[in-house]
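Only one structure is covered here, and it is reproduced in the block below.
Shown here: the complex without one of its protein chains, the others still in place.
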Amino acid sequence: MLKEYELGTIYKGKLETGDDLLEKLTEIVKEKEITAGKVIALGAVKEAIISFYDQDKQEYEAEKLDESLEIVSLTGNISLKDGAPIIHAHIALGDEDGQLYGGHLEKGTTVFACEFIIEEYEGEAFTRGLDQQTGLPLWVK
Amino acid sequence: MLKEYELGTIYKGKLETGDDLLEKLTEIVKEKEITAGKVIALGAVKEAIISFYDQDKQEYEAEKLDESLEIVSLTGNISLKDGAPIIHAHIALGDEDGQLYGGHLEKGTTVFACEFIIEEYEGEAFTRGLDQQTGLPLWVK
Partner (left out) sequence: MLKEYELGTIYKGKLETGDDLLEKLTEIVKEKEITAGKVIALGAVKEAIISFYDQDKQEYEAEKLDESLEIVSLTGNISLKDGAPIIHAHIALGDEDGQLYGGHLEKGTTVFACEFIIEEYEGEAFTRGLDQQTGLPLWVK
């Protein structure tokens, strides 16, 4: 399953202290009506919620990281789910000793400072739906 | 050593459960005849093989990670080696505790789910050859 795109507008910006990282990025993507594209970011958070997908139980296990952390990498893509733009992002976070933690980015991750880049792709959007084999909301069309 | 490019087609897609992560991405790049560009991905694997380059011994030491892991980041570039497109990619993988592991992505890394973006660059491709100083297959022209 492969689709072809051309680059549209590139958006660069910053979030504010206290913003919910995933919710705020999603809000921007919805406002700009971006249905395909890529998101990257760096910065720091005051606390984070990441999750790991248990491939046997087929469920996400969330973990709260209750400390200040650097956003060392954030890689996300944009597609549609239930008719609305959705960001699927994974994040790597560094603690004061430089130790890294990471996984699937969940709501509840609070921005300290964040600089992001959103690249809009022009072309037919992917749509998420339940994938029977993995139990995940993957691209079904 | 610096070359200039313009963006060509952007490819977005998913891999299937059981695919070899590096081999399948390489297959797509070869099919699309992409000789320069960038690859990113997120998702999860069933097991992984990563390696670390011993700078003194000048050899890669491979390590097998025999568990389910999130693909927290994958950064790769595309160039030519022995006349064929090759992907050089580094990967960060997260375990169920959110602990991260990573290094040079090797064949033998099995996809559970993977969403990728390949950006094709238009311009003169780099070609890999043995770099005497490092012992690595770097860009020699």
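Note that the chains are named A and B in the order they appear, and that numbering of residues resets to 1 at the start of each chain.
The criterion applied here is as follows: a contact is a pair of C-beta atoms (placed from the backbone, for glycine too) under 8 Å apart; a residue touches a chain by one contact, two chains touch by 3 or more.
Because the structure is predicted, anything quoted here is derived from the model rather than measured.
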Contact with the hidden chain, among B:16, B:31 or B:54, goes to B:54
Just the residue numbers, please: which parts of chain A touch the chain that's not shown?
7, 9-14, 17, 28, 40-42, 44, 46, 68, 70-74, 92, 94-100, 112-113, 115, 117
List the chain B residues touching the unshown chain?
1-7, 36, 38, 50, 52-56, 61, 63, 65, 73, 75-77, 88-92, 100-104, 121, 123, 126, 131, 133-134, 136, 138-139
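Basically, only the chains that are shown with their structure count from here on.
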So the centre of each chain is just the mean of its C-alpha atoms; given that, what is the distance between chain A and chain B in Å?
21
